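The structure that follows is given in the form of structure tokens.
As you look at this complex, bear in mind that one protein chain is not there, while each of the others sits in place.
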Amino acid sequence: MSTPLKRDEAFLQFLLRMGDNTLILGHRVSEWCGHAPVLEEDIALANTALDLIGQTQFWLGLAGEVQGEGKSADDIAFLRDVWDFRNLLLVEVPNGDFGHTLMRQFLFDAWHSIQLGRLLKSSDARVAAIAEKTAKEVAYHLERSADTVVGLGDGSEESRRRMQEALDYLWPYVGEMFQSDDVDAAMVAAGIAPDPASLRDEYDALISRVLAGATLTIPDSRFGHKGGRTGKMHTEHLGHLLTQMQWLQRAYPGANW
Amino acid sequence: MYAQMVQSTGKGVKSSEDMTPEERAFQARIDAGEKIEPKDWMPPAYRKNLIRQIGQHAHSEIVGQLPEGNWITRAPTLERKAILLAKVQDEAGHGLYLYCAAETLGVSRDDLTEMLLDGRMKYSSIFNYPTLNWSDIGAVGWLVDGAAIINQVPLQRTSFGPYARAMVRVCKEESFHARQGFDAIRKMADGTPAQKRMAQDSLNRLWFPALMMFGPPDKDSPHSAQSMAWKIKMNTNDELRQKFVDQTVPQIEFLGLDLPDSGIQWNEEHGHYDYTDPDWSEFFDVLKGNGPCNVDRLAARNKAWDDGKWVRDGLMAHAKKKAAAKVAAE
Partner (left out) sequence: MKNEWPLWEVFIRGQHGMSHRHVGSLHAPDAEMAIKNGRDVYTRRNEGLSIWVVESNHIAASSPSDKGPLYEPSESKVYRHPTFFDIPDEVGAM
């Protein structure tokens, strides 16, 4: 390991990781609006997306503050390119069918809820306050996505098959949530955030319980894609997402919306 | 409006002498301002017309999600994205309330949905027009929801209880829609030359389609009389259209945009604005399925429905298993 990161630099990276996760997943979930299998699900998915967009405003707003260059949450969301994004690969993969979307949501919500639970005790009061506000929203996301995963897994033959396929496809993206690097080491040292690896046992217990209820089989492989939260190598999908998300800000720089 | 061309099944309004005693009592209740509730006796034609009208209204909300949803992933700021998403979500909610109101009349939501998907039922012509620039999101909220409010406010007093109650809920939420739209287009009208150009383009393109929302001119709406006697339609198309023009022209001037119709002029004598009628042949073309987006809109709704079938069936299968296990345990 090279020289330890400066605390503020590591803090900024941590905040981008939190905010980019909610930004990109919120964007993905919002793609469903008007296209969900049934009206009640359409409305529920929009609520989840709305929560995630709101959470993004908190995390990226604080990131701008810590960075100290006068950037707003919007500047950070709309004016960075792929290599500056710090979200998990899991949240940038395309929606696929409703089963993929809900499985991805569940796998993320489970991590998110555990992470926020730890952040409630963050040494940084601003982080603890955001965790306090968002943990309640995420607890509901988890409840809803877990129930839907169980309902579809233990549903019809077709729904079970599709949910197993979704789990098999998404499983290699789970490991990245628990990889620790020098950013995390600095956050642990400062008491701001937990070591990601320390969340794994609780996570495994949670998802094993739900996926067993869903009659689904967790793949044996522990192989994990990585590169999202470090920014070293995103999927090809993120660039396409950004071309839509950032288009107006890029095409008409400096305009007020 | 959201139910523009509901073909009435009646043969005009019956005179009191021609009515059966039940019909006479029913009409008397309506004339006295009483609400009709689902279990009350009602003429079969009243029920049938209401199912069509509420169903069309509900379908319009659902299809109406699509043109605005088209911009959710391209909204220019986090706040605009959240506002637009909340707004389009509300449309889904409105559709849901309205379907529930229709269901009290003995038709299922799935049946209504299938009639939309195979073209047996219609939805408002306005949603067959495209949203082409960001300012359209402002214009849709301001003009389309503005027009909808003018239509829906009186419908809160409509004679059928569940419909009236759904409208109360819808109207409460609708003023947020119109305001966010006006706020969005105002930013554009006050913005850079490119933004101003977008705003003007939106207004020019959406003005006449917005006027069409109120339905054909009264002289071509032979079925209105019965609906008005039953209080499932509260004002004539032309009355509402005039109200919309009178309300909107000063707002256009406030925004500093050019009027989209050179025929708009204050008429001192009538105390209203004169305006040019929309091209009604275009309106009927759109209703027939030949609008710019009819095919895409229906294809999108059909795809969502077909792709969602396994989800609906899967969750239902799970619920049945759970219920069976509960019975077995008892």
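Order of writing sets the labels: A and B. Residues in every chain begin at 1.
Methods note: a contact is a pair of C-beta atoms (placed from the backbone, for glycine too) under 8 Å apart; a residue touches a chain by one contact, two chains touch by 3 or more.
From a predicted model like this one, the values you see are computed outputs, not experimental measurements.
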| item | value |
| --- | --- |
| Among shown chains, those touching the left-out chain | A, B |
| Selected from B:S16, B:S108, B:S175 or B:N302 as touching the chain missing from the view | B:S108 |
| Those residues of chain B which, in the complete complex, touch the missing chain | 37, 39-41, 86, 89-90, 93, 96-97, 100, 103, 108-110, 166, 169, 173, 312-313, 315-316, 318-319, 322-323 |
| Contacts of chain A with the absent chain, listed as residue ranges | 38-40, 43-44, 47, 140, 143-144, 147, 151 |
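Going forward, only the chains that are shown with their structure count from here on.
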| item | value |
| --- | --- |
| Averaged-CA centre spacing for the pair chain B and chain A, given as whole angstrom | 36 |
| Residue numbers on chain B that touch chain A, as the complex places them | 62, 65-66, 69, 72-82, 85-86, 88-89, 92-93, 95-96, 99, 134, 184, 187, 191-192, 194-195, 300, 303-305, 307-319, 321 |
| Of chain A, residues touching chain B in the complex | 23, 27, 30-31, 33-43, 46-47, 49-50, 53-54, 56-57, 60, 73-74, 77-78, 97-99, 148, 150-152, 154-156, 158-160, 162, 244-245, 247-249, 252, 254-257 |
